[in-house]
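Here the complex is missing a single protein chain, while all its other protein chains stay put.
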Amino acid sequence: MAKTAALTGVNGLRDIRRSPASHLAEALDAGSVRGQVVLNEGPFQTMAGVRVDPRSEGGSRIAAVTGGLPVRCGEVTGTDSISVLWLGPSEFLVVAPEAAHDSLGGTLIGSLVEALGDAPGQVVDLSANRTTFELSGPQARAVLEKGCALDLHPRSFTPGTALNTEVGNIPVVLEKTGEESFRLFPRASFADFLGRWLLDAMREYGSPEVP
Amino acid sequence: MADLLPEHPEFLWRNPDPKKSYDAVIVGGGGHGLATAYFLAKNHGMTNIAILEKGWLAGGNMARNTTIIRSNYLWDESAAIYEHALKLWEILPEELEYDFLFSQRGVMNLAHTLGDVRESMRRVGANKLNGVDAEWLDPQQVKELCPILNINDNIRYPVMGATYQPRAGIAKHDHVAWAFARKCDELGVDIIQNCEVTGFVKDGNRVTGVKTNRGTINTEKVGLCAAGHSSVLAEMAGFRLPIQSHPLQALVSELHEPVHPTVVMSNHVHVYVSQAHKGELVMGAGVDSYNGYGQRGSFHVIEHQMAAAVELFPIFARAHVLRTWGGIVDTTLDASPIVGTTPVENMFVNCGWGTGGFKGTPAAGLTFAHTIATGTPHELNKPFALERFETGALIDEHGAAAVAH
Partner (left out) sequence: MLLISCPNCGSRDETEFHYGGQAHVAYPENPNELNDREWAEFLFYRDNTKGAFAERWLHSTGCRQWFNMLRDTVTYDIQAVYPMGAARPDKSAPAPESGTASTAPDSTTTGTAAPSIAATSTATSTAPASATAPEGATK
């Protein structure tokens, strides 16, 4: 197992890290229906919870690091490698690739802390708080609609937006990344439940359609 | 179960017009109003009295509850009043000469977590000290008493045991109301339906009459038994009650062969189930979160309770919901009732029984009648005075009453 020096991480902890739905990896693969709907658990991400008044100076400094702050429900801002999801009028979730984490040689958390400075608000490293499910394919929306009350029709829910809501009765952030692809961010303790719930919802697409 | 229901007479009570004046007027013709009038007449010789009901007799929560009767409450004050009620339930069919199908099939309260287990065992101990029959059952014993219960430990909240009260059970709520109504009528009580109280006549701080849609009626005393509408009536009379009215829902399935021999309640996963005499499964859960006088609640509450029921009773997955409904329950912050005097002279209040007042009906009637007749509370309802919210002597029964029953 060749690992770069950076990814060895703090005290080698990175090597023993398991993602919250890793035990479902085979099941997710087996339950995916190519050409219909595919589900997998995404790679680890660096995530930071930010609370700041976006109109304040602290807010502007944070925005400079993240490539802007979304101003309304649903909006996602960011750069090529950073997404900032709107959670509330003064609460945001910053999502970036794992390597952006300071323990792995990145600078994201540190720069956010520094940008906030003494301003009212907070920056919290939430990288282990949520996992990511990636759901895609022509039936992905239909799967989600079984357990999500939002209007997911493309005229209302467009790529590049994200909503804090419930899927299968549990709280998730639901991001639409493409016409037929979604990312779901459940908290780690719900990963097993949501993974199994999605698999169950996907099952019918593995059988021939009943006319 | 699937027993033949007893025949009841065609005629149970008169439908008199209101008189000009009464010695006492009871507002609300649910179980509590009826029981209060019955004991006023029987124990205190007050027969020149009327029950005023804005709708039809026992069409409120009395017609909507899931009929669970038990007395295994934690605190001394509650155990005393509910156990007294249970003893009355045991003799009432004979006293009222009406078989209202009181069935002492036992009630189980399931424990699903270590916290539940500790709370339950503590309650069993407290019950025994208060002379209330109570046992702790391990999962195997639970299964023996109710074979359709899923006691596997691979479910989200496995059954870790249960408290069991063998003398607890269910009764047929409509028949209970009719039984009281017939006796009230025989004793001379006027039961006046379609008579809504819209205000009160006062002389200074003393109530002297009630205003209704059928005219003003003079009365020496007024007893409020209006359950979900208690705050509305108190406001008309000029005082406040620490009550919030919430929707509480229940449902029944279509009829089934006898499959469920007892009553099972789970505070933790929030459902309680019994099988009525005719064969329908009767289930309920907790209140809807918001205040409501609509006699209906939100569907997700029903969905949640059915999910819990199917996990505990896998065979219910094949049952169908026949109908759902809601009542308006009057909740207090300590989950205990208020029975006693009010800031208005000669006006008395019985309310706050919330999600669990059916079982208390006979004791509410007995103690409230005593309070109205003598002007002072009975030993059993003394602790349940309105003043406790000022003195701080609350009777916090959330542990034993967290789920509706």
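Each chain carries a letter (A and B) given by its place in the written order, and its residues are counted from 1.
Here, contacts are C-beta pairs under 8 Å (C-beta built on N, C-alpha and C of every residue); 3 or more make two chains touch, one makes a residue touch a chain.
Predicted model, so just to flag it, every value in this text is computed and none were measured.
Though it is not drawn, the left-out chain touches A, B in the full complex. Across B:R118, B:R214, B:H300 or B:H398, the residue that sits in touch with the chain not pictured is B:H300.
Although one chain is not drawn, the whole complex shows that of A:A25, A:V71, A:A128 or A:A188 it is A:V71 that touches it.
Annotation: of B:L129, B:I315 or B:L333, B:L333 touches the absent chain (contact as defined above). Among the residues B:V232, B:L255 or B:V310, only B:V232 touches the chain that is left out of the figure. Remark: the residues of chain A touching the chain excluded from display are 51-56, 71-74, 87-91, 120-121, 149-152, 156-157, 161, 163-166, 169, 171. Mapped onto chain B, the footprint of the missing chain covers residues 229, 231-232, 240-245, 289-294, 298-300, 332-333, 389-392.
Operating definition for what follows: only the chains that are shown with their structure count from here on.
One inter-chain figure worth recording: chain A and chain B are separated by 48 Å, centre to centre, where each centre is the mean of the chain's CA atoms.
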